[in-house]
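As you look at this complex, bear in mind that one protein chain is not there, while each of the others sits in place.
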Amino acid sequence: MAESAARSTRIPQPSSPAGWILVGLGAAGFAYLLYAPVLLLESFLRTLGGVFMFATLALAWNIIGGFAGYASFGNVVFFGLGGYTVATLMAKAGWTFWPALVVAGAVGVLFAVLMGLPILRLRGHYFAIATLSVAEGMREIVVNMPSLTGGGAGITIPAVGLEATTSYPGNTGFYYFFLILLLVALAVTWRVSRSRFGYSLRAIHQDEDSAAALGINTTRAKVAAFALSGLLTALTGAIYAFQQVTIYPNRLFSIEFTVLMVVMAVIGGTGTIFGPVVGAVGLQFLSEYLRQNYLELHTVLFGAIIILAVIFLPNGIVESARELRSTKRIRFLDNVKANRL
Amino acid sequence: MEQFLQATINGLLQGGLYALVGVGFSLVWGVIHVVNIAHGAFVILGAYVAWKLDGAFGIDPLLGLVVAAVLLFVIGYAVQRGVINLVINAPIWMTLLLTFGLELLLVNGLILIFTGDYRSIATSYASGGLSFGDVRIPYGRLLAFGLAVLLTGLLAMFMSRSKTGQAINATGMDRVTARLMGINARHIYALTFAISAALAGAAGTMVGIVGTFNPVDAGVFTLRSFVIAVLGGLGNMWGALAGGIVLGLVEAWSGQYLSGTLIHAIGFGVLILVLIVRPTGLLGRPYSEARAET
Amino acid sequence: MLEIKSLEAGYGRIGVLWDIDLTVGEQEIVALVGSNGAGKTTLLRAVSGVIAPTKGSIVFEGRDLSGLVPEQVVRRGIAHVPEGRRLFAGLTVRENLKLGAFHLKDSASADFDRVVELFPRLGERLDQIAGSLSGGEQQMCAIGRGLMSRPKLIMIDELSLGLAPNLVDQLLERLETIRSEGMSVLLVEQDVDAALTLAERAYVLETGQIALEGSGDELLFDKRVREAYLGVA
Amino acid sequence: MTRRFVILVCCALLLAGACKGSEGEEAGAQGSTLQFGAALSLTGQLSREGILTKDGYEYCKQVVNEEGGVEVGDKTYDLDITYQDDKSTPDVAAQLVDQMNDDNVKFILGPYGSSSTEAASAVVERNGQLMISSAGADDTIYEKGYQNTFGVLSPASEYLATIVKAVSDIAQPKPKTVAILSADDGFSKTAAEGGAAQAEEEGMEVVATEFFAEGSTDVSAQLTKVKPLNPDLILGSVHLEEGVAIIKQSEELGINPAGGFGETVAPPTPDFIETLGPAAEYTLGSSQWTPETEGEDELFGTAEDYAEGFEAAFGDTPEYHNAEATAACLAMILAIEDAGSLEPEAVRESLANLDTESFFGPIKFDENGKNIYKPMQVIQIQDGKPVTVWPSAEGELKWPAPPFDER
Partner (left out) sequence: MTTLLETDGLTRRFGGLDAVSDVSVTVEQNSVVGFIGPNGAGKTTFINVVTGFLKPSAGRVVFDGNDVTGNRPWDVARAGVSRTFQIAKPFRDLTVRENVALGSMFGPGNSRSVAASLTDADEVLERVGLSERAEARPGELPIADTKRLELAKALAMKPRLLLLDEVMAGLRPAEIDNSIDLIRSLQKDGLTIVVIEHVMKAILAVSDKVIVLHEGKRLAEGPPKEIASDDRVIEAYLGERYAKRVKEGGDA
């Protein structure tokens, strides 16, 4: 039945010549990214920041959805909570950004644990729907607490003038924030994928009973994965909120964010380290391109592309690229054959 | 007291309409195990079909409802057979994503064709109402309610009495064994999806008669369908009716005693609670096999 | 009637059956015995089209069945009563039986009466939910459901599973009746004696290959059968 | 794989062609073309209004270019406007305005809606661009101390207050009690507060203020709550869908306030009348602009001239969304011509001092950039058409409204 799920990650061995080339290229790319603000236009930095942000969100989703196999359709709840924590603390309590960011992360973790304990017992569609409902419900709660959150009218972080507690970092600043967070997320994912924790998640993904029989405390591992996912997502939301200055519940808890996280992770390749990044980079540039060139048709095209990708690349770009390298072809039709009735 | 009574009637009538919106969604989820995010888009599509027929050819919306249902049936069959069927055995997020892509395509396609303007199907009978003292029962909503109950009932009868209905049930319970009985599962899956889409089309027409709609509303109907399907138990037709009415009543009552903007939050709260406490829904699933495990 | 030649089949990349040759003649009862995991169920699934063979051919009444899906195989006249009965537990006995005749265009009331005649116990329980039947009744219902499709060949997987011996005997008697009505039976069984006594011919399957083949009586007294099961002579 | 990824990223960055370009060109102009930019909701939730706004800008461009272009000092420029789709989301609007800045587009015509306008205004401020908002009415946008964002509309607080003023001014008998139903977004809430304050000022009692979620098509819960209070006037601070729902469901529930109904935004739009049919009759509405608006300017003439010209160009009678967009564009052009320069700072100065009449009414900004000097129009639906009844009267106010079943 469900043949295509997460694939394990083959990490290139740094000792091989190819490995060194990779390390070198990676370092060069990294250096380029660090130096980029000097070379690139401000608005493009902003676009890149957005790409990094989505890559981080997709990586965070990948921990619970890709590694542990629990398809969360409500990860945006952490994003929103992170954003609102920062906004509320800065706007209402006069905090500066950095301590607020720390609290936002903590809120993400705490909420993931509280929500995860009951909900991670559900599987499959039920888990997906439950998480989605939590996110939608949370949005309504934020809307209904106007004294704290500004309600539907949104809340504005003091970013300019005398009221600003932390000076606004500007496009370059947020570029670096998102870049650093992405690197952190990558490091975390890499670390997780090679750790006992990562192995336990992959075991849970493939067979929860088997995992438990090997001594893996599945409940604890799932909740921990959810918490880690929540942490990264909340931090992303916190930075995003500061960048936006004014945030609204409809945007910060938008189901669209969740869907994009999932789409990016799935199209890139779930359960891999670079899949979500590849997915995020690819889709963000694609949607940007479509938006600029097909002013009114782009959303329709985007929908069509998602449909085609799900049908023909169910294992994600990364896995298909591997397949292409080893067999010199991608078996689009075999993928279809495997999944159709 | 009158206020409470009025709220109850509002909730009941609205709940009937919800049931019609959600019943097809529940059917598809229960039988072919696909959470169809594009369901709301089918509802809206149905509304546009009836609206267009009324506007362009002066066809009465009740007749338009039939046309919308038939058209959606055909579309639903084709979409399942040609698209969704290709990933039917893939992990759940695949089908979720696929139907999400479909939703994007449909909703934005509708915006391109019909613009994002709010529409409504004007009828002579939608606005009047029965009065009992200060309590009113609007005809349009009563009609929608009656039709919803009728269609749900017909569907439930179809499922339990007809040969095809039985085949759908059987396929939902055990696909392999159903095929051993000579049931063409591919056809049954497509048929189930088609019925679901047809019901969505009918529901859409009623939505258009009693209220306003535009393509962007699709998501709201899908979200409500989640709640209704889970409340009622997946694939349980009478359950969907009950789920719709419970949702309608909860919303109406909470609207009376709480801030109006909390209505949705309460709907989701109920859903989460049911998922955790009783994942088989209020009326239980028609199938013995439990899919929600703990 | 049914002719299987050098069949290989399995799940995904895992092969289960190798080089199977097997035939079932007109109005013949053939038993297929062997220990757990030997591949008996896989063989039936390959015949009924649930899984596609990787090699070899399955010919039924002179026509190749390869490439057919289960719903098409039924129409050719082969009924498969799956292991564990797999009744539609939420439906009534009557509904289960009627589903067995799903592909038949004409009214099936004659078949229905015949099944009830064959299994009077079912007649008493027609409107009971299938999930609430006892094991034996479930097996009757499953066989009855298979018969409803008017098969020329009925394949029964693990008829005796979890049933008391006297019940098994009753059911086996019915198979005789079924055969006398013109059908062939391919019976997969654990209850070696029962199967071999009843069957004209039998095959012993061991780790995906045919280990022994012969008439029922021959095999009944062949100690290699016991060995295949118990590992001791 | 990793290698592929790195190469991919590098290529993407390099190929994106987004390297810093040469600077020094005069702001906002390429050759003889003056470039404005607008990030608009062309898809998504607000696409309807976004497209109306775009048409308003386009009409402005057409007329300006037909009249010979924009004169800046001794040079004349053709006007061009680049549009980008913000997908009805504020963060995209902000990003697009940033992109325009990098393309050296300094003059921004506002997006549709308060949220997007607010997001864009923060960026505009940072980049030293200049934005005239055509559809960001929420007062809070202008209370952040931004220097570079101006709005031609009457602010949100006026939307409902205007109806109260009009009713208080011309309705006989004057209503004593009002109930306010409001959506819960920022704009609607600000308008509801403004309306409530005005009602108390006029000596009316506000018997209830009920909120519902933005985009609701079922407001029966709120109506049921209001019904026993028997208000003389029911006011809705709403968008189209909620405004339609209030009237439709009041009819269903037999709610007939002694005076009638008044709603912001919804009643002047054709959809309102088309959707509700006879039930729409007698509803009061506030509008930024109607063809009866007083005032005229050199480019577009009177409001009536504008309506004719627009209809000739686009085939539809203009809605106020079109007019406010054109007015924003007009204000920008007037300020540029006054300044005689394409330097944003200079244009900002002349905008701050702008004080002119136009087809849209007076355009003049207070120290926050709000156009508080322009009165809003109050219309009433009469015989299937919006008729301006206040402050200048095209037709007489029909008051009180008869119950639904007697219409």
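Note that the chains take the letters A, B, C and D in the order they are written out, and that residue 1 is the start of every chain.
We take it that a contact is a pair of C-beta atoms (placed from the backbone, for glycine too) under 8 Å apart; a residue touches a chain by one contact, two chains touch by 3 or more.
Just so we're clear, the structure is a prediction, and the values are computed from it rather than from any experiment.
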| said: Considering all chains of the complex, which shown ones does the missing chain contact? | reply: A, C
| request: Determine which one of A:Tyr70, A:Tyr176 or A:Tyr199 touches the chain that has been left out. | output: A:Tyr199
| field | Contact residue for the chain not shown (choose from C:Leu68, C:Val192 or C:Ile210) | value | C:Val192
| note | Against the hidden chain, chain A presents residues 5-8, 194-196, 199-200, 202-203, 206-207, 209-219, 271
| remark: Contacts from chain C to the absent chain lie at residues 12-16, 35-39, 158, 160-162, 165, 168, 190-194, 197, 207-208, 220-221, 223, 226-227, 229-232
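Quick note on the criterion: only the chains that are shown with their structure count from here on.
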| request: With one step meaning two chains touch, work out the least steps from chain B to chain D. | output: 1
| query | If every chain is reduced to the average of its C-alpha atoms, which one ends up farthest from chain D? | reply | C
| remark: Rounded to the nearest Å, the gap between Cα centres of chain A and chain D is 36
| note | The distance between the C-alpha centres of chain C and chain D, rounded to whole Å, is 75
| note | Cα centroid separation, chain B vs chain C, in Å, comes to 42
| field | Per-residue multi-chain contacts in chain B, two or more chains | value | 108, 185, 259, 261, 264
| query | So which chains end up touching which? | reply | A-B, A-D, B-C, B-D
| remark: Listed in rising order, chain B residues that touch chain C in their complex are 163, 166-167, 169-170, 173-174, 176-185, 286-289
| query | Mind pulling up the chain B residues that touch chain D in the complex? | reply | 2-3, 6-7, 10, 14, 108, 111, 115-120, 122, 127-129, 131, 134, 136, 138, 140-141, 211-214, 216-217, 220, 251-252, 254-256, 259-261, 263-264
| note | Residue positions on chain C within touch of chain B in the complex are 48-50, 69-71, 74-75, 79-80, 82, 86, 88-91, 95, 98-100, 102-103, 131, 145, 149
